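For this depiction, one protein chain was excluded, whereas all remaining protein chains were kept in their positions.
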Amino acid sequence: MYRYDEIDDTLVRERVEEFRGQVAARIKGDLTEDQFKPLRLMNGVYLQLHAYMLRVAIPYGVLSSDQLRMLAHVARTYDRGYGHFTTRQNIQYNWPRLVDIPEILDQLASVEMHAIQTSGNCIRNTTTDPFAGAAADEVSDPRPWCELIRQWSTLHPEFTYLPRKFKIAVTGAKADRAAIGVHDIGLRLVAGENGDIGFEVHAGGGQGRTPRVAVKLRDFVGQRDLLAYLTAILRVYNLAGRRDNMYKARIKILVESMGADAFTEAVEDEFARLKNGPLTIPVEEIERVAAHFLPPAADPRPVAKSADPAFLRWKAHNVKPHKVDGLRSVVVSLKPTGKTPGDASAGQMDALADLADRYGLSEIRVTKEQNLVLPHVAAADLADLHAVLAGLELATPNAGLASDIVSCPGLDYCNLANARSIPLAQAISKRLAETGLDEPAGELTIKISGCINACGHHHVANIGLLGVDKKGEEVYQLTVGGVADGQSAVGKILGPGFTADSAVEAVLTVVRVFTERRTGAETFIETLGRIGADPFKEAVYAD
Amino acid sequence: MKAITANRLEDGRVVYRKAEGGWTQHFEDAARYSDDALDSALEAALAEEGVVVGPYAIDVEGAALSGAKLRRESIRLFGPTAGSTREAAKQGADHVQI
Partner (left out) sequence: MQIEATCETARSAEAPQVLALPPDAILEDIANEIAGVERIDIHFPSFKDGRGFSLAARLRERGFEGELRAVGNLIPDQARLLKRAGFDRVAPDQSGQAERWNAALTAFSGDYQPAEDKTEPAFARRARKTRAALADALNADYADRPAREVLAAALDRFKGRIAVLSSFGAESAAGLAMIAEIAPDTPVFFLDTERHFAQTLDYRDALVKRLGLTNVKILRADRDEAAAEDADGQLWRRDSDACCALRKVRPLARALAGYDALITGRKRYHGGVRETLEPFEFDGVRIKVNPLAGWSREDVQAVFEKLDLPAHPMVEQGYVSIGCWPCTAPASPANVRDGRWRGQDKTECGIHQPLAAGGQGGPLL
């Protein structure tokens, strides 16, 4: 993985000192709350219902074991013993004190971590495939490009006060596991005509109040031109994006109002001026960054056959193919039945860091599905690893299944939420276990957001729940048919909303109808496409 | 009746305005305001930007919270209804002494 050089290290430490000064200025009265708010947000600090929340960046979801231990330390020392992994591959702490945050950031800097631009109207953490550098279907490793984008976007003089937040996702595999279609910019690594690797560029996607799938701006941008092209897009957006209405300020609205062709033309015009200028990435820098992401060595050890049904079930769902012989990627589920999706205790984090050292080349990934991944594990070690994970409540065999529920923190923590999310996730997970529907339904996505900002990604869930407030009551809208990865699609509302209890049963009913009506190995989307929404609707609203 | 709530600047914790001025974490010690008295009390609260963030009025009825934002304000007062740190908080594992 990437390691800081002196330049990176200095910049992150100077950023800590800058924020320390800003916190002091706020407390002293030199900064008003209105002035301080964007500054703290750009250092990951929200003010939630009960306390400040600190969102620490996990750049493109990649962690070393030492970094994970530091995250555990922060959870133990400054929080209540837990961290919450987010749908954007970051981690959040729900209870830090503002006055402690400069110190927390200082400690994070000691392991090459930061909270820079994890919030605010700026370029956020670039996300990617959690199996990057490991996936068997990878065309090219996206991580070097994520790192180059991270550096380019950090403290950008032009793009720190954008109309609204800005999210970039990169995928390097044939199967898109980064949901590039619902990002402000989505990049796909592709081979060009002469075999060179470059980028297919999409822009204008997003979730939130107005979900949109991105449009393709270009089939191919050369590697060295990437930052010039991104700058062109951001510049058009920064100058022309709406600033009068925060709900219409995302780039998706600009792309839609200008029209994809006019937007593309404006970007191309800007790019023509920037191309071959100082933004051209030196080949040496591409090589330097790429050298941090070399593939692991093959592991030729023989694999003993296991007949343990618990192990086999876990292997079937949580173990993924690897591009290197003898290796596998392991999904560590943070979705035990009835628990809070994405939460990990300090003890679990420490233990997993040790396991990564022992079995996984000291590397851990965070997924947008709020799980963790050990990307490089020897097939020969899987049984041993499983046994230890099981003892830590980290071996729930449900990666990708219905019970692998994605949920935002909701009204239990979040200042923006209108309804709770976590209790529904817990109840659905329990009911799936009780009814035995989880396994037969196979791969199926359920995602819950507590407000229209859609941090729980409900728009792109096969089955989505959106919590709203109706005259003081929590009401949940049920959507079906959303897809995050690959051919992104926005789910459609099935009918009138539900109370919390009936929303849980409605979700169960949709899962049950699917298992009854599917033929062969159909996915939920395929069955829905074949039979339409009516059978689901009839069953859900039967009474 | 109304009360005034905010988050404390230094640590973000939920606080309520006291009758004599100043802030408390204990809702039972919060001042109750008639609609007439609210404006001047809120103005005084808003002036304390160096102590709290974003003071606003909430509905109260007798000793209890009420009104359209009851759920939200209950969660602010009593803590999250779910999430791992709720369980931890119940066991007294609040690592932050405030």
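First chain written, first letter: the chains are A and B, and each begins at residue 1.
Rule of thumb we're sticking to: contacts are C-beta pairs under 8 Å (C-beta built on N, C-alpha and C of every residue); 3 or more make two chains touch, one makes a residue touch a chain.
Note that the coordinates shown come from a computational prediction; the quantities given were computed from them, not determined experimentally.
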Chains shown that the absent chain touches, full complex: A
Touch criterion as defined above, residue of A:S64, A:T154 or A:Q348 at the omitted chain: A:T154
Where the missing chain touches subunit A, by residue: 5, 7-8, 10-11, 14-15, 17-18, 21-22, 25, 30-31, 35, 38-39, 121, 148, 151-152, 154-162, 224, 227, 235, 238-239, 243, 273-274, 276-285, 288
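Operating definition for what follows: only the chains that are shown with their structure count from here on.
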Rounded Å distance between subunit A and subunit B, as computed from the means of their C-alpha atoms: 33
List of subunit A residues in touch with subunit B within their complex: 26-27, 29, 32-33, 47-52, 76-82, 84, 94-99, 339-340, 343, 345, 409, 411-413, 420, 422-423, 426, 471-472, 474
Contact footprint of subunit A on subunit B as seen in their complex: 7, 9-14, 49-50, 53-54, 67-72, 75-76, 79-86, 88-89, 93-96, 98
